[in-house]
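For this depiction, one protein chain was excluded, whereas all remaining protein chains were kept in their positions.
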Amino acid sequence: MKRTIPFLIASVAGFVLIIAYFVPFAEGWGESVSIWFDVLAAIAFILGGGNLLKNHLQKVSARKPGWAYSAITVAAFALTLFAGLAKLGATPNPQYPASSAWSGAYRETGTVFWWIYEYAFVPLTATIFALLAFYVASAAFRAFRARNTEAALLLGTAFIILLGRTFAGVYLTSWLPDSLYGLRIENLSVDIMRVFVTAGNRAIMIGIALGTAAVSLKILLGVDRSYLGSGDE
Amino acid sequence: MKLLRGPWLWILAALIMLLTAALVPASSGLWRMIDYERRFLAVVVAVFCGAVVYWIRHARQGGEITVRRVPGLEAIDEAVGRATEMGRACIFVPGIQDMNEVQTIASMTVLARVARTTAQYNAIVQVPTAKSLVMTSAREVVQAAYLAVGRPDAYNPDSIYYVTDEQFGYVAHLSGMMVRDRPAACFYMGSFFAESLILAETGNAIGAIQIAGTAQPAQLPFFVAACDYTLIGEEFFAASAYLSGSPAELGSLKGQDVGKIIVAVILLIGVTLATVAEISGSPALARAVELLQFDILN
Amino acid sequence: MLSILRNLDRRLIFLMMLLAVAVPILLQSRFPEKPSGLAQAVFDEIEALQPGDRVLLAFDFDPASEGELGPMATSLTYHCAQKELRLYFMALWPVGPQMISNVIQDVIRRDFPHMVYGEDYVDLGFKSGGEGVIKVILTDLRQLYTTDARGTPLNRIPMLEDVTDIRQMDLIVSLSAGTPGTKEWVQYAVTPYPHDLRIVAGCTGIQAPLLYPYIPQQLPGLLGAIKGAAEYEELVMQAYAGEDPPARYAEARRRMGPQLVAHVLMILLIIAGNVVYFTEQKRGRR
Partner (left out) sequence: MQRSTMLWTLVMVVAAAFLIGRTLQGEGGRGSAYVRVVPRAVDEDHPEGRWQGVERVDPAEYWRAQAADPAQTAVRWSPANTVGIWLAALFTLAVLSFLAGDNPVYKVAESILVGVSAAYWMVVGFWEVLVPNLLGKLMPGVIQAWALPGLEAEPDLSYLVPLTLGVLLLWRLAPRGAWIGRWPMAFIIGVFCGLRLVTYIHADFLSQIRNSIVPLVVMNERGFAFWDSVRNVLTVFGMLACLVYFFFSIEHRGAVGKCARAGIWVLMITFGAAFGYTVMGRIALLAIRLEFLFDDWLWLIDPNNRRVVDGATALLQSAGIL
């Protein structure tokens, strides 16, 4: 029972939506369900936030190693949540000046939530993202070795693209005569993109489309039920 | 062409649908119920689904299914084994998208297998997630795996936890945790974005065995360059079929191959038509190519 | 020498990368740009529009990718404003509205103060739902958007009075850093309505190869990464800004300095890695 009913729900819902895609009358169903999903995901934040609090508070109360960091996490979480939900520092919507401050925008310049966003959230996330610049460098040194033909092709292409997308490439091959125009690095890099990258990406995309469709179908047919968890029928 | 032999009923049904789509005029009442613009899409969907269903049934009835080897998959057990020997944990990262993404669903079926192996080897698997719904699903899956090998007592729900929805907050936590806990094996299975290289390079710095699988084409280069094994695109979706080992699931792979044959056939017909049209300059042929591109394949 | 290379500490590589980017920024060096075909195509698509035509600017990126897409947003908005097009901004990313208000502040308010909100440009704000939003507003804008980002009902905004759905847009300009983004706009908006809609896009480096398969049928023009931004900036500034454009319209071209040095460093690192690899192989064979 505990597995059969959910499977039936999934299967019926899925097949109804597949058919709805071809029926003009039902065309909007997919979109409605997408909006429902967002609502559901937003409700699920309660589960996630609760879990986060539980995890970290447990660490703090048990004085596990690193509990101070957990305390920082909880404090940052609580402060941001409060500032955002209470719209601290917000002013009413200028379109409706008679309304209360609740009508204001929660992330308007000047609110506490905006301040946290601008000066904590943005620099932290953007710098984590910027770490990638360093990691590509170390990957280039360590992983890009011409061990075999495949690896050589990978690094050779990366080489041409890296050169072709800066002034260095233009400079290096600008002496080539016009008859060999296509061999100038900047043009070579465009041709690689137009021919090989297009071919490769198309094949990958077609494969992914087929894979996605097959996995979906398996789930709707009940061939793959592992996502449903334990099998106490 | 063995792939196409047998399913006569389906081939017949597909032919009827194809003829209906091609011959029934646009003004017909039928197209008030079915979207005229999508009639050929319906045929393709029916043919593809039919092929998958046929091969699954074929396999269930004891038909022989042969599939090629995918190296990354065999490495999963090996990686878990190594983690056990070293007495360290494995971590499983299910990507950063929610359960409305098929890659995340596929990653749950891979997790089922990884969790089963860790349960057998008595190793620990950590699953930090970026979405609450993924956390709840992952808990179901891991619990089921521990139950299936008869060790429900060893299941610890706290090892599957929610971090944050924010991509880089999640990565900051993961990379910090990897450096501190030094897991011996890292699995990255699901939908990844920029975090792929941060994870793979951090994993590399701590010397973990890394196995990745994703259908985000943009991230494949990084996984290919920095991980020990990578399941590329469609291979990732095939992984659950391989790992389950059940003939029915393997049958679906054959269905996918039929899809590829469809691509090749349409492509060759189209390209031949287009080439002949280009050389001969015949307007009729050019119109046929246009019909194929913008009506049938729309 | 070789032993130094072989035992090269990761942290030393990190330091080199830091210097490769930091030094050109401090020196503020600039290099010439030669626009590529795809940047030219984006320019031409916008150039072909008439004053008063409707352009939908979809800003689907966040502060993390502003380094690449910010300069594109600036010069695209500048170009559209110069052409006197009507601009409809919207975002499918929750932080997109911030990016929209940045360009409104930096470009429209500063250099086009005569443009009136609601008549020449409007900010529709963020809607969650990804591709679902695209699908809905293709047939009915008001089903999802009851107000603009400032809370004004759509019916009271002059430039939205006769807009029922986004198929009425003359061009979609999509700036995207991931999902949902240009790919979704191409898949769900342009692919089903090839005769009604045209799209040009700017994307991050990582997105660019993924979008090439859609070129040119579904996606006529594409600005790829900071290089694309620099090329397009060059085109727009040459055409409209005269001799001495404000410094903020040179952002992308300025960023090409660190880019050049860092690329050269990457190439040297690849070469160094392979030198180590091949000499070790040789030794192993002996």
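Every chain is named by a letter (A, B and C) in the order it is written, and numbering of its residues begins at 1.
As a working rule, contacts are C-beta pairs under 8 Å (C-beta built on N, C-alpha and C of every residue); 3 or more make two chains touch, one makes a residue touch a chain.
Every value quoted in this text rests on a predicted model; they were computed, and no experiment measured them.
All shown chains touched by the missing chain in the whole complex, by label: A, B, C. One of B:53, B:89, B:102 or B:248 touches the chain omitted from the figure, and that residue is B:102. Contact residues of chain B toward the unshown chain are 3, 38, 41, 44-45, 48-49, 66-69, 99-102, 105, 133, 136-137, 140, 162-166, 168-169, 172-173, 175-176, 179-180, 217-218, 220-222, 224-225, 232-235, 238, 253-254, 256-257, 259-260, 263-264, 266-267, 270-271, 273-275, 277-279, 281, 289, 292-294, 297-298.
Against the chain not displayed here, chain C makes contact via residues 11, 14, 17-18, 21-22, 25-26, 28, 64-68, 70, 94, 105, 126, 128, 146-147, 151-153, 187-188, 191, 204-206, 208-209, 213-214, 217-218, 224-227, 246-248, 250-251, 254-255, 258-259, 262-263, 266.
The criterion applied here is as follows: only the chains that are shown with their structure count from here on.
Here A is the chain whose Cα centre lies closest to the centre of all protein Cα atoms.
Here the two chains linked by the largest count of contacting C-beta pairs are A-B.
In this assembly, the C-alpha centroid of chain B lies 30 Å from the C-alpha centroid of chain C.
Remark: chain A and chain C have CA centroids separated by 18 Å (rounded to whole angstrom).
In chain A, the residues that reach two or more other chains under the touch definition are 34, 125-126, 129, 136, 138, 142-144, 201, 205.
Chain B has residues 168, 194, 217 in contact with two or more other chains.
If you check the complex, the residues on chain A that touch chain B are 18, 21-25, 27, 34, 37, 40-41, 44-49, 51-52, 55, 121, 124-126, 128-129, 131-132, 135-136, 138-139, 142-144, 154, 201, 204-208, 210-219, 221, 223-224, 226-232. Chain contact summary for the complex, chain C toward chain A: residues 8, 10, 13-14, 16-18, 21, 31-32, 34, 36-37, 63-66, 98, 128-132, 135-136, 150-152, 208-210, 212-213, 215, 225, 227, 256, 259-260, 262-267, 269-270, 272-274, 277-278. Residues of chain A that touch chain C in their complex: 28, 30-31, 34-35, 38, 93-96, 103, 107, 122, 125-126, 129, 133-134, 136-138, 140-147, 155, 158-159, 162-163, 165-168, 170, 186, 190, 193-194, 197-198, 201-202, 205.
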